[in-house]
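The complex appears here minus one protein chain, its other protein chains still in place.
Moving on, here comes chain A:
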Amino acid sequence: MFSKLVLATDGSDHSHRAADKAIELAKLSGNASIEIIYVVDGSKSKSDVLQYGDTATVTKKREEMLSIFSNKIAGEGIPSSIKILHGVPAETIIKHVNDNNFDCLILGSRGRSRVQTMILGSVSHKVMKYVKAPVLMVK
């Protein structure tokens, strides 16, 4: 139970709090591992390529950002891995989590701004609705 965890992050403060809770949850079960997933959508691709130039640097920058999470988790002695996915955030998270039989998805409650949420809808709301595994949403 709760041994194969997946943490969805966007690098925001909310996802850092989600990471803390993922670690707590992993400690409870003893032999748990955490997969950290990060979804890159079209507009993120555009702004990252503009900011960092080529795709190799872009990937490196993203891995650096995610290594903050993996180091934090490794520091607690929990095995972890990083996965960068491409697509529309909600749909991509839902598909990845449902396809890989995770025991629990942990995610932060809000990354997008209020205006973005009004236009695009809430990622976490959609994810909660369609992910089959239990979801821990950290406020």
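Definition applied: a residue touches a chain if its C-beta (ideal position, glycine included) is under 8 Å from a C-beta of that chain, and two chains touch if they have at least 3 such contacts; residues count from 1.
Here is the rule we use: contacts and distances are computed from a predicted model.
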Practice prompt. Identify the UniProt protein name of the omitted chain, choosing among "Acetolactate synthase small subunit", "Na(+)-translocating NADH:ubiquinone oxidoreductase A subunit", "SulP family inorganic anion transporter" or "Na(+) H(+) antiporter subunit B".
Written response: "SulP family inorganic anion transporter"
Worksheet item: So which of A:8, A:40, A:106 or A:123 would be touching the chain we can't see?
Response: A:40
Worksheet, complete the sentence: Even though one chain is not shown, chain A touches it at residues 40, 42-43, 45-55, 58, 84, 86, 88, 119-121
